[in-house]
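Okay, so here's the structure we're looking at.
Left out: one protein chain. Kept in place: all the others.
Should a chain be cited, it is by its letter among A, B and C, assigned in written order, with residues numbered from 1 in that chain.
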Amino acid sequence: MSNQLLNMNKVVSGADEAIRDIQDGMTLMLGGFGLCGLPENCITALVKQGRKELTCISNNAGVDDFGIGLMLKQRQVKKMISSYVGENAEFERQLLSGELEVELLPQGTLATRCMAAGYGMPAIFTPAGVGTEVAEGKETRNFNGKDYLMEMAFDADFAIVKAWKGDTMGNLVYRSTARNFNPVMAMAGKITIAEVEELVEPGELDPDHIHTPGIYVHRIFQGKDYEKRIEQRTVRVKE
Amino acid sequence: MSNQLLNMNKVVSGADEAIRDIQDGMTLMLGGFGLCGLPENCITALVKQGRKELTCISNNAGVDDFGIGLMLKQRQVKKMISSYVGENAEFERQLLSGELEVELLPQGTLATRCMAAGYGMPAIFTPAGVGTEVAEGKETRNFNGKDYLMEMAFDADFAIVKAWKGDTMGNLVYRSTARNFNPVMAMAGKITIAEVEELVEPGELDPDHIHTPGIYVHRIFQGKDYEKRIEQRTVRVKE
Amino acid sequence: MLDKTGIAKRIAKEIKDGYYVNLGIGIPTLVANYIPETMDVVLQSENGLLGMGPFPFEGEEDPDVINAGKQTITMLPGSAIFDSAMSFGMIRAKKVNLTILGAMEVSENGDIANWKIPGKMVKGMGGAMDLVASAENIIVAMQHVNKAGESKLLPHCTLPLTGVHCVKKIVTELGVFDVLPEGGFKLLERAPGVSVEDIKNATAGKLIVEGEIPEIVI
Partner (left out) sequence: MLDKTGIAKRIAKEIKDGYYVNLGIGIPTLVANYIPETMDVVLQSENGLLGMGPFPFEGEEDPDVINAGKQTITMLPGSAIFDSAMSFGMIRAKKVNLTILGAMEVSENGDIANWKIPGKMVKGMGGAMDLVASAENIIVAMQHVNKAGESKLLPHCTLPLTGVHCVKKIVTELGVFDVLPEGGFKLLERAPGVSVEDIKNATAGKLIVEGEIPEIVI
C-alpha cells in the first residue's frame, strides 16, 4: 500500500466556482426542507449567475425572498418538481399564469427517486399515489395483494446540498433535521456540490459518523454568512 | 406535549429471553460479514434453544466452530441464503449430502433485498446476475438500454443484529466495518433483536449519529463475553 | 359538540403505550398535548425525526430543528435523526403505528381527499399520500361539514383523492366513526349534546347506527 494519506482534494474556492458549469436548461436537485438545510451560498450564486430554463427538484420552493424563491423571482426556473410549494406568492403568480410548470409528487416518492439514483436502481415501487392523479401514466403493479406505482430514478445534472461539516475529500456530516433531503440528493447528482458550515481536513470526521461518503461528492467549499432563516418560529413560554 | 421523557423500554434480560419465541421452521436474518459484527450471544442462545428447520439469511455461514457454523453443526438450519459460504467443512458436507439447501445470491442483491423490506419496497431492480443462473425464474426488465433483474424484498420472522452501542429505546450505533449487513437487516425483521456491547440510557447517543433508529428494533440487551474472532489475521511488520 | 381541543382529546385516547405516531398539521398537532404522561409514545416527524418534543422556550429556537410543519421544535432524549428516504421507508414499512391527519372529504369506503381543490392554488400533497398509502392505522380528525354546510362524510369523494381505502376511523365535532371494510361509517360515539338524528342529518355517506350510541367521554 503506497498511499498512506488520502488527499483526494475536492475543494473549490466558493459557490461561484462550484456552480460555474451549470448551463441553461439543466436539471438541479436542491437539498433542504422548507428553509432548513438549504444550500444558501449556492442559491445566491445561482441567482447571480442567472441561468434560465432550469428544472429544480426540491421538496419545497422557498419563500418569496429566500431559498428557491429568489430564483423564481428572476424567472430562472422552467419547472419545479416538489411535494409542497406553499407560502410563495410569486410562485403562485407564475404557476397560475402558466409561466412555471410544476410537477407535484408525494414527499416519499421524491426522496426515494433520489435514493434510487444514488443506489443505481432504475425504478422503485411505492404505494403512495395509487388510485390518485399521481398514478396517471404510471405503471401500477400488485405485490402480495397491494398495489404499487413504479416510479423512476431521477436523472439530475447537478445535486447541490448543504451539510454541517465536511472534509476536503467530500465526506459530509449533517446536523439535526437540516439533514432531510440532503443525503439522498448528494448521492443522486451526476455532479454533486456540497457547501458546508465547517470544512475540515481528512481524519477530523469520525468515519463511523459520516452520513455521505466522499465518493458521492465532487466539489466542496466552506460557505459563509449563513442566515438559516426560520419559517415558522414557534415557542413556548417558560413557566 | 405531555411526554417530556421518552422511555420506550425495549430491554430484555439477555439472549435467551430475546429469542424465546423463535419457532422451528422460521426465517431468521443474522447480521455480520464473515465473523465480523456477529450477534454472538444470540447465536449461542439459538444453539442452546435448539430450534430446527430454520432458514438463515446471512452473508456468510460462519466457520466450523464459530458463528452460524455452530448452528449448522447441530443441524438446525434447513436452508442458507447467502452470498459466500466458504471456509466451513461441515457446511460443505451437509450441502454435498443434500441435508442442507443453499441459495446463493449476489452480495448486493442480498443487502438490497433486506433494505427493500425495511423501506417498504416490495421489489427492487439490480443488474447483478443478469445473464447468469441467478437470473433463472426471475423477471428481467430493460431500463434505458440496460437489463435488470427484479428481486423481491425479504420476509423474515426475526432479524438478529449486533451493534456497538444501543440505548434502551433501541437506537443503535455500529463500529467500523462491524456495521456491514447489521443496519439493513435491523430494518427488515418482523421482530428485530439487537445485542450491543454497551447499553446506555436514552439521550446518551447523539441523535445525529444513530445508524438504526429505535423504531426498527423490538428487543435489545447488552451482550457479554464477546470473542470477536478474527478470520484472516493479516499484519505487517514494523520497519 | 366537541371543539378542536375536544377532538384532539378524544383522538389521544386511541394512542396506545409504545406507539410511534405521526401527527399531521392542524388538529392532529394538538393531540400531542393530551397523550397521558404515563404513556411512552414517540412522535415521528416525516422530515426526519423520531422523538419530537415540545416547542422550544423563547430564545432557544434552533433553525436546524424543525418539524414537518416547518415549526421550530425540540428533540427529546432518545431522539434519532435520519434522512427523508429512511423516513418514508419506515412509514412504508408500517413501523409507524398510527397516523392522524386532517381531511377535506372521506368516503364511506375509506378514500380520503385532503390536498387539492380544483381551481384553487394547489400547494402539494407533502407526505400525505405516502402516509395514507402506507399506514395500517389512520385516524382522520376533521370538521363534520365544510364551510358551506355540506357533509364531508360522503358516498364518494368529489375532490381529487389523496389515497384509497385507507381511513380506518374518523373523529369530528359530532362523533366517532369506524370506516367499515365493507363500506359505511359506523357510528361509535356521539359528542355531548349531539343526537343520532343530528349526525344522520350531517352525514351524506352511508351511516350505520346499531343499538344505543354512547356519549364521548374525554
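In this section, a contact is a pair of C-beta atoms (placed from the backbone, for glycine too) under 8 Å apart; a residue touches a chain by one contact, two chains touch by 3 or more.
These numbers were taken from a predicted model, which means no experiment stands behind them.
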item: Visible contact partners (per top-of-document touch definition) of the missing chain; value: A, B
item: Residue among B:M8, B:C42, B:I68 or B:M115 that touches the chain left out of view; value: B:M115
item: Residue among B:P39, B:G69 or B:P127 touching the omitted chain; value: B:P127
item: Residue, one of B:S82, B:T168 or B:T192, that touches the chain absent here; value: B:S82
item: Hidden partner interface residues of chain A, rising order; value: 1-9, 117-121, 167-169, 171, 187, 201-203, 207-208, 210, 213-216
item: Touching residues (missing chain, whole complex) on chain B; value: 33-37, 59, 82-86, 92, 95-96, 104-112, 114-115, 126-134, 164, 174-184, 211, 228-238
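Assume only the chains that are shown with their structure count from here on.
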item: Most central chain, judged by mean C-alpha position against the global CA mean; value: A
item: Rounded Å distance, chain B centre to chain C centre (Cα mean); value: 36
item: Between chain C and chain A, distance of the C-alpha-averaged centres to the nearest whole Å; value: 29
item: Residues within chain C bordering two or more other chains; value: 49, 54-55, 75, 81-82, 85, 88-89, 91-92, 134
item: Where chain A touches two or more other chains, by residue; value: 112, 126-127, 174-176, 179
